[in-house]
Every structure is written in C-alpha cells, then in structure tokens.
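After the structure tokens below, expect a handful of questions from me.
Missing here is one protein chain; the remaining ones are kept as they sit in the complex.
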C-alpha cells in the first residue's frame, strides 16, 4: 500500500500524471483517475477569468498526504496519488488529479470517489474566483457536503 | 453529448488517451477515467505469459460504440470515450481505457463505472489467457455479473 | 439450395475452427436448424447446443427461430468478456 501527494505550483498535466502512475504499478489491474478542470463559468453563469487557490505552506501539503493516506488505508488499493495545483489557474487548466490502483475495479472507483469527496471539503485550500464583475470566495457546495456525508467517517 | 469508441490493434497509451480526451473538452470540469491493465497472474495464481483478445470485425467495434452511446444517453455527461485493445497483450499492458466528462463529478464517476461494468459482460471479445501450464478462456466473474446487476437496465 | 458461411468465436473455436461453409438442400432454414445440423455432422459441435452459445446473423444477435437466407453469415459465439 502506497500513497503520495504533490502540491503543484506550476502546470498539471493529467495525461502525464496518469502515465507516470500506471508505469509505477506492480501488477494491479484497475486504475481509476479523476481530473478536475478549472471551470470557465461561475455557478451564477458569469465568466471566470481566473481561479486562485490560496494555500498554507505546511497545512496544505499535509492535508493532501493525510487524505491520500486515509484513502489508501480505507480501501483495498495498492497505490493512491493526488496532485493538486495551488496559485493562479486559468479556465480549462487542471486543478486536481487523483488516481487509485487496485486488483479490484470497484475498490479503485470507490477510493478515487472517496478521495475527491474529502478533498472538496477538507483539503486546505481557499478558492477565489474572479471575473469581469469582481471576485468571490468559493466554499464547498451543498452537493459537495452531501457527497462527503455518504461516507461513514 | 458525444461518444466515441476505438478498437486498438496496436499499443494503448492511457496517459496519451487521457490527455487527448481532456484537450477535446469544452468547459466541463470533471473527468473520470478507468484503465484496465493485463494481469500478470491468473485467478488460480499461475503466471500469465500472454492474454489474447479475439474479436469479430463487425460485432466487436459495434458493441463498443453501442455501449459508449448507451452510457452517454444514461448520464448527464458531455463526452464518453472507450478505447479497447484486441489481439495479443503482454502482462502490464493496458487493455481498456474509458473516460467520461461531466459538469458534475458524481455523474462522471457513475458513467465510467457503468460503462466498465457493461464492457466486462457485454463487449464482444473472447479472452484467452496462456501460461506455462496451458491456456484457458476467461469469462466474466461472479463479481462482474454482480457489478452489472447493480444497474437497472 | 442455400449456402451459408458459419464461423465460431471464443472457446468453441478451439474445437470447431474459425470458419466453415455449409450447403443445405432447402429453400429456407433457421438458426436452430443450422445448430442441430452442425451437432449431427461433428461430435465436437455438440457444444453448440448449450444455451450460452449465442448466434448472430449478419452480425446481429438473433434467437434460434430466426431465418437465414443464402449468402448470409452466421456467427456462433461463446460467452463474451471485455475490459
């Protein structure tokens, strides 16, 4: 069982991350990945010109590896990976990449799903969207909280 | 809503497929992928030296696109992609790549999950594993059938 | 006279090969009749009588009472599995 996390201040290339993750596996057959891309429109329909993810130098990286480890411990997976952008992100760019590997495809799906639900509500980032009519801070949505509540911890 | 399928007779590069899929999106924020790798050990524990996926020139490609279309129609997704190897596959090589994109991460997870469950039991392939003590044909497992039965169609 | 190309996919191809051409002295024939005729001709083909061996005519899966016309291709196949 392995888990790793990376806080990425530059570019996040989901294809490259998946290729690297798959290359590092030792025999497991099922890999599920999630890639989150910065949206071009805010939930009120207005264009987003820039997303900024504020982060804390100690708490943010630690929250990522703690959530990856919790995921690896909870499911029958051999490897869990999270790469998360911080700083300024243009619409369409990848914000987050998550992958889980298992001998059993259901476990890989559950692990990636669980990790994303926890990242949405617990990763130590503060998200700010700006557009032509100003900016606002983004909190987890009701859906994010409901998704998180599906899991028993 | 888009869906596409490719029967791949050469090499399948999961990272490249994910990169291409993400590059083709138009604004959707959530991408889930599944990659299935040829296992090195059969379910009886013996080494697998080669996996062969037999296929029919018309029925096999059609089964792939039909399952991709059924997935795209069933979930709130903007794009669904399946790439499936055929022919001889060495242990560790990718057999299948599936991706689904949506504005809602739950829908992307469900779509990829559903499509894999259907591919396991309905894609028109015939799987043959060979190893040091001979070969055998692989059918969907009880787990595959149980996974498929979770969906109401 | 009907001439039909029959092929076999999956485990059954180990025993029956990939393809054979069949000729019937009849004007029409069903998938079930072809299945039965193959089992009569060839002991190894008795496996075709198992219900999990499905059949397609011109690449469309059909039931046993489906008619087959001359020149059509018939595919018998074992249980499928992708992914």
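Read from first to last, the chains carry the letters A, B and C; within each, the first residue is number 1.
Just so it is clear, contacts are C-beta pairs under 8 Å (C-beta built on N, C-alpha and C of every residue); 3 or more make two chains touch, one makes a residue touch a chain.
Nothing here was measured: the structure is a model prediction, and the numbers come from that model.
Asker: Write out, one label after another, the shown chains that touch the chain missing from the document.
Answerer: A
Asker: Of the residues in subunit A, which ones touch the absent chain?
Answerer: Touching the missing chain: residues 36, 53-54, 56, 58-59, 62-63, 84, 95-96, 116, 119-127, 137-140, 144.
Basically, only the chains that are shown with their structure count from here on.
Asker: Could you put a whole-Å number on the gap between the CA centroids of subunit A and subunit C?
Answerer: 51
Asker: With chain centres taken as the means of their Cα atoms, state the distance from subunit B to subunit C in Å.
Answerer: Centre-to-centre distance between subunit B and subunit C: 28 Å.
Asker: Rounded to the nearest whole Å, what is the centre-to-centre distance of subunit A and subunit B, using the mean of the C-alpha atoms as each centre?
Answerer: Those two chain centres are 23 Å apart.
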